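One structure is given below, encoded as structure tokens.
With one protein chain withheld, the remaining protein chains of the complex are depicted in position.
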Amino acid sequence: MKRKGKEFREPKKFLCPYGFTLANLKAEMRAIWENNVKEWKIEFTYPLSFIRQSVEPLIFLLPFIVYGLVLIGGRYSDSLMSLVGTGDIVTYIFTGYIIMGFIGTSVWAMGFGIRKEQWYGTFESIYVTPTSRISLVLGMALHSVVHQGISVFFEFLVIYAIFGLALRIEGILPALGILALMMLALCGFGLFVSSLALVLKEGWIISEGLYSVLMILSPVAYPLTVLPSIAQQMSKVFPTAPALIGMRSFLIENYTPEVMGNVFLHLLALDLAWIIFGVMIFYATDVYIRKRGTLGKY
Amino acid sequence: MGSSETYSFKANLFIIWSEVVKNIKFMMAYPVIFVFWTIFPFFWFLPFIFQCQAFVGGLHSANFEQFTGTSDYIPFIVIGAILNGYVLTSLYGVGESMRREAYRGTLDYLLSSPSNKAFILIGKALSESIKSTMYAAIQFVVGILVFGIYVTIEIIMPIVLIIFLLILGLYGIALMLAAVSLQFKQAHDLAHTLEYVFYVFTPVRYPLQSLPFWAQVLGSFLPLTYALIAVRSLMLLKQNVLAVYQEIFLLLVVDVVAIFLGFYLFDWMEKKTKSSGSISHY
Partner (left out) sequence: MVYDERSDDYSIKTINLAKSFRKKRHKGVFGFLKRGNEKEKSETTDVTVALDNVNLGVRTGELFGLLGPNGAGKTTLVKCLSTILIPDDGTAIINGFDIRRQTTLVRASLGMVIGGERTLYWKLTARDNLMYFASLYKMPRKRIKERVDELLGTMNLLDRADERLEDYSTGMRQKVAIARALLHDPPVLLLDEPTLGLDPTFSRQIRNQIRELSRKEGKTVLLATHYMKEADELCDRIAIINEGKIVAVDTSDQLKAMVKETELVEVICYNPPQNVEEYLKALCPDVEIITLIRGEEAKGTPSRIKLIGGNAEKRISTVIDALRKKNTQITSLNISMPTLEDVFIKLTGAKLTEGSMGAGQ
């Protein structure tokens, strides 16, 4: 017969770290990092695109400020003062607009990360590796968060140069802590959006829609008290509202312990809820598309 | 000679027609997208309305009136958002069409066909305008019913005329964009950049006078600036057509320049692309 007695070495028994072990956690973390690195490498093949995307948030921030200045005829609003305790609209809008990029992280970078891989044609290849798909999405999120960080810094420089900003330097670190808490919940939310994007054909409409709705329901350029009460109730589901209240009280005003306590509890509850919800929906979607056979399709 | 001329003219009309039919069919096949483009512009300006409520504590701003002649800011930004829709559809619908063709791999085929490529673009432009006008019409109705925009029978025709002129100018610019995208790989970024320019340097959200002088000069080259001023004069300040003849005239001038430049640039780029090869992969 053709092939009698072909000889070869013994296959290895150890495959890769898996399950709830420290080694596996490390491996998944590295996968997150490598996904982030890969995104950067691809991004830098279009340097102009990188510059444009870094400047974009500033472009959409400026009209809010100019419009506000025209409405009042100066940068101090008595009405805003009576609503939130600070009247400086430029600082108020700037601190609010910071989070818009991070909403983008969850609805676009995470929501469309898998879709993008499907579009490249690489998703199935990633899929057959022992790394969790969540690490893929989190890698995209990491890349996007760094990107948004660069944008925010740029916004800060320009707005500071043109208008000047009254920020409390010592508030920056605690504000970053709150931002991190907000990001946790937004990551859960992003997993949810990426599931929707996988199932629905016109998923970009969902992302665009959620982005706009979150913009309205977050106190970016106005306190939520000016919204109709249904909208105020709805805004409680998303982490952006408590996060902005918390960040502003560190960055602009003096914080009060009871407000901060509420903000922390609210954010922690939302973190837990969104992460559990997001991961569950993500896995359910995973099974659903593997049954339907639409994994590699775009 | 005459016969081949008429043939090509007919053929060009047919190209325009089939582009329009193709795009309208596409629109019918994806009602969700249609609903999206009708509804979402409202979501994009709602924050500005709430912002104003927070900053001035009511529905009227006295300071606003100094610049615009009306203290009522809501209809002001509603009109801005509706007309800005034409910018988005022309830049992304027409300006980027060459990029999409290149992506689908049909660009080379398109360039090698004997017809005038600009006519294919006119077809695209026409169908985009039909679509945008449907969105705009629905949005105007909502604006009139919900946001208190003023309208009378007499100003409808002038508004249609202004929008028509706006479309012409925008498509001149879109044609330039399409031309550039034949050679320049990252035309997508260019389209976005143009969108930013329109967004910041025209009175979409705020009166132009509130910007620094150099920005006002830049804005005066953009057709949207004149269209916005004219439409707002008619609908917000309740003026008649004679009061806005200057804006209409300047809009016409900008149109002629933009279209001339657009065709010229497209022709030039097409020749260049044919001799040096098109950008094949993305």
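Points worth noting:
So that you can tell them apart, the chains are marked A and B in the order they are listed, and the count of residues begins at 1 in each.
Criterion: a residue touches a chain if its C-beta (ideal position, glycine included) is under 8 Å from a C-beta of that chain, and two chains touch if they have at least 3 such contacts.
Only a predicted model underlies this, so the values are computations on that prediction, with no experimental measurement involved.
For chain A, the residues in touch with the chain missing from this view are 1-12, 15-19, 24, 27-28, 30-31, 34-35, 37-38, 41-42, 45, 120-122, 124-131, 200-202, 205, 287, 290-291, 293, 295-296.
As a working rule, only the chains that are shown with their structure count from here on.
Those residues of chain B lying in contact with chain A across their complex are 30, 32-33, 36, 40, 43-44, 46-48, 50-57, 61-64, 66-67, 73, 186, 188-189, 192-193, 196, 199-200, 204-207, 210-211. Per the touch definition, chain A reaches chain B in the complex via residues 46, 48-49, 52, 55-56, 59-60, 62-64, 66-73, 77-80, 82-83, 89, 202, 205, 208-209, 212-213, 215-216, 220-223, 226-227.
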